[in-house]
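All protein chains but one are shown at their positions in the complex.
By letter and in written order, the chains are A and B; residue numbering begins at 1 in each of them.
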Amino acid sequence: MRRDLTLWAAFLALVAVLPWLGVADDRYLLFLSNVMLMFMTLALSWDVVARTGQLSLAHGAFFGLGAYGVAIAFKQWSVPPLVAIAIAALACAIVALAVGVVTLRLRGIYFAIATLAFAQVWQTVMLQVPDLSGGTVGISMPPLFGGDRLASYYLALGIFVLALALSLAIRWSRWHYAVTAVRANETVARIVGLDVVRVKVALFTASATLAGLAGAFYTPFITHIDPFDAFSIDRSVASLVFPIFGGLYTSAGPVIGTIALRSLEEYLRVTPPWKDGYQVAYGLVIVVAVLFMPRGLIGLAQRAVRRSPWRSSK
Amino acid sequence: MNFAHGEFVMLGAYVGFWLYLAFSGPLGVGPAVSPLVILVGIPVSGIALYVVASGVYRLTLRPVLRQPELNQMLLTFGLSILIVNSASIVLTPQAKDANLDWRFDVLDLGFASVTYARLAVFVVCIALVLATYALLMRSRLGKQMRAVAQNRLGAQIVGIPVDRVYEIAFGMSAVLAAAAGVMLIFTTQVSPFLGLATILKAFSIVVLAGLGNLTGVLWASVLLGLSEQFVSQYVPGGSALRDGLFFVLIFVVLLARPGGLRR
Partner (left out) sequence: MALLEVTGLVRRFRGLAAVDDLSFTVDEGQTLAIIGPNGAGKSTTFNLISGLLGTHGGAIRFRGEDITRWPAHRRTRAGVARTFQIVQPLADLDVRDNVMVGVLFGAGASSSLAAARAEAERLCALVGLGDRLVQPVASLTLADRKRLELARALATKPALLLLDEVMEGLTPAEERAAIALLGRVRSAGVTLLLIEHVMSTVRDLSERVVVMDYGKKLAEGTYAEISRDPKVIAAYLGTDDA
């Protein structure tokens, strides 16, 4: 545990000084770093739900709800942007709690389908309430911190640290034993005294709140939100493909997976034969990862270390 | 459970659509186009999808069948993304329309009116449902499937080849999906993205009916269809709302029968 925390402290220190290592001077790199932190938050939050053995297809939608929540709170009640972000996250928490209480009592597949349906319905809802949502046009918002991307980078970092803290706290507390038991066998988990539904609902709610926070950061960051962007399927897919590729049920997996795949995506987007083909690649990544690398890049690395002749005994 | 099921419907629809193009274009069969698309399209797309499905089953699904449910769901979800996006690249993302001249012709029944197209779809689908029902209830294979669904271990002990039955059941569901896809071209446009909406509707029907309950599925379908029409007719701005209906339905059912529908 101590070694893990040291590594994370080093990683966070590196991320904190990154802008001063030249990133702040390059508009594109700074933009991309903001986006990366946002997606790392989303990926970490999705993995928290996966640890209980549940498939959430609603994390893209919670991101979208956060994105709309901040814009609506800002426009309708003219609260300061940071307060609007908090309101949006709170709204996501309440919605997730309601959805979780209804669906997490059932077998996993019902939850998965219900979250898929949930994700699908919001685009329609937002188009139906143009007075609130701006209809197809969406809502514009002034940029955070007067457009200072360096300041917003540290806000994104703060939100990421929250997600990382949740993920690590679960790993190094009794929650680790609770989620692993629930994932392995719900019947046994109940019989050793775990309130399985409560464990699942609590983590789903916390996780959706973080996904909502990531979304609440997004709108003031890019200054505009519309229903098609907010609730795009691509983001739901991203929220789960990153952790799967990096390594499920870990904190490092979602972070590494996001860095690897998001970089690849940036490259493919500007490479002619691919363009939007990265979505095909994502489908392929999921299938291949489930079949051949169930613990993702982390699992591969661990296996390599174990086989390495230089391995030192601990 | 298979998240890629909607994509099987989509692929079936494309097969039907190509046959329509072939029949109405180079082959020029004239007014016989529609019956031919049904008569030839359902077997052809059915066979094609059976082959695809059993390939998918052997290569990807069988290895994870004994793994946690999450892995199975992730796998089929990945397949779904893979198929949709490959289709949107290969087949272009544009929706395509089969220009059937009789598609909007209306038959007046007095108390209600339907288009001939919908009537034809209805008749064919009822026939398919009856055939499925007969297969499940009467044939040896159907009995084996029901046995495996109830108790996998028990079925194995009495000598049912469980793996094989799974494969056939998976293939059969793809055949039905393909048939549904062929019939879709008579009422709607064909696009790589039609799978998602289809599978969500299908699932809300199954939730409503209870898993493995075929007669329940019929009633649930009628109920969903009627309430969709009702909402789009009588609720202001309802035509857009009707897409959200399946979601409301799923939630109401899950709330009303929280113990899980299977138990």
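A few points about this structure:
In this section, a residue touches a chain if its C-beta (ideal position, glycine included) is under 8 Å from a C-beta of that chain, and two chains touch if they have at least 3 such contacts.
Keep in mind that this is a model prediction, so the values were computed, not measured.
For the chain that does not appear, the touching partners among the shown chains are A.
For the options A:A98, A:V129, A:I191 or A:V305, the residue in contact with the chain missing from this view is A:I191. Of the candidate positions A:W77, A:Y177, A:F228 or A:Y267, contact with the unshown chain belongs to A:Y177. By the touch rule set out above, chain A reaches the unshown chain at residues 173-174, 177-178, 180-181, 183-185, 187-196, 249.
FYI, only the chains that are shown with their structure count from here on.
We define each chain's centre as the mean of its Cα atoms; on that basis chain A and chain B are separated by 32 Å. If you check the complex, the residues on chain B that touch chain A are 1, 60, 63-64, 68-71, 73-75, 77-86, 89, 196-197, 200, 203-204, 207, 237, 240-241, 243-244, 246-247, 250-251, 254-255, 258-260, 262.
Taken in their complex, chain A has these residues touching chain B: 50, 53-55, 57, 102-103, 105-110, 112-114, 116-118, 120-121, 124-125, 127-128, 183-184, 233, 237, 240, 244, 276-277, 279-280, 282-287, 290-291, 294.
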